[in-house]
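Only one protein chain is missing from this complex, and each of the others stays in its spot.
Right after this comes chain A.
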Amino acid sequence: MLLSVKDLKIQYKTRTGIVHAVDGISFDVPEGKVVGIVGESGCGKTTAVRSLLRVMPPVASYAGGEIKFDGSDILKLSEREMNDLRWRDIAYIPQSAMNALDPVWRVGNQIIEVLTKRGGMKKAAAKLRAEELFAMVGLEKKRLRDYPHQFSGGMRQRASIALALALSPRLAIADEPVTALDVIIQRQVLDTFSRLQREFGLSVVLVTHDISVVAYVCDYVVVMYAGKIVEKGPVKDVLTSPSHAYTIGLYNAFPELSADEERELSPIEGGPPLLLNPPEGCRFRERCPFAQEICKQEPVEVQVGPEHFSLCHRAHEAAEMREQARDPAVWRGVVTA
């Protein structure tokens, strides 16, 4: 296992109290696989993946758990050892490619700088490597001489992928890499990830709120809700038989091109709970049309398939829930605030 996260907890200390942004999550990233993390804004996805690199705001702290990368616990490394690991072994691809590149430097020089300063390469070799990287992400090498503003949004995103992969990391962490892009460019960027995975055995942790993106590129998916993992497993299993009410809800809220014309979308009413004082029991309870008395108790993870887990008291009734959830009326009026 390339990356293994166990019972990771992260807290934010705020004036009003402690926010449990990530509350005991465990997941694995196998070598050469793409793992998607999905969830609404504010569910802790970004906090979780940034913690993998140990880049967090000063108010955040680790409150337990371990992160094992290739066998060694990241949380026990010294800052110096950690710095060696960053970029070289674990790279970060930010959401907003607009801000990831320095506007006053030619894109090529930004890549060459990394290769010479961090990679210890000679300038000439670095130049060749930069051309190779551009080819890898599908950009022409003559564009290395351009400034970021001369690139379109998708090209900038691909340039920032090239920059992140400059030192041939084994794991890339991409935080909403396609959210700001339109469908055609999104498709091109996602195809770039698939190709890098296939040809170079790159492992990727991909954060997104869009399950269709997960369906397109990921091998495994982790569904987060309010700081916890509510469902995880191989993409095929989770999407064909979602076994947590939240995942089922996400699926029904999604407009599909091929779906029945008149099918009405069902929004999940309300919003995620504040993590300052998370509700007892299942955190999705208040928005869940299937909530019962038992849901006031803390749910435990149940195995519903070979590698497929769900944090739902009613996971064993998932087939029925899926059936009922198709009726938009089920989702209406659940939240009565």
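Observations
By definition in this document, a residue touches a chain if its C-beta (ideal position, glycine included) is under 8 Å from a C-beta of that chain, and two chains touch if they have at least 3 such contacts; residues count from 1.
Rule of thumb we're sticking to: contacts and distances are computed from a predicted model.
The complex appears with one chain absent; UniProt names that chain "Peptide/nickel transport system ATP-binding protein" among the candidates "Cation acetate symporter", "Peptide/nickel transport system ATP-binding protein", "2-oxoglutarate ferredoxin oxidoreductase subunit alpha" or "Cytochrome c". Of the listed residues A:Gln186, A:Ser243 or A:Ser310, the one in contact with the hidden chain in the full complex is A:Gln186.
Considering the full assembly, A:Tyr216 is the residue among A:Tyr12, A:Phe27 or A:Tyr216 that touches the omitted chain. Among A:Asp102, A:Glu256, A:Glu280 or A:Asp327, only A:Glu256 touches the chain left out of the display. Contact residues of chain A toward the unshown chain are 40-41, 152-155, 181-188, 190-191, 194, 209-216, 235-236, 239-240, 249-258, 261, 264-269, 271, 337.
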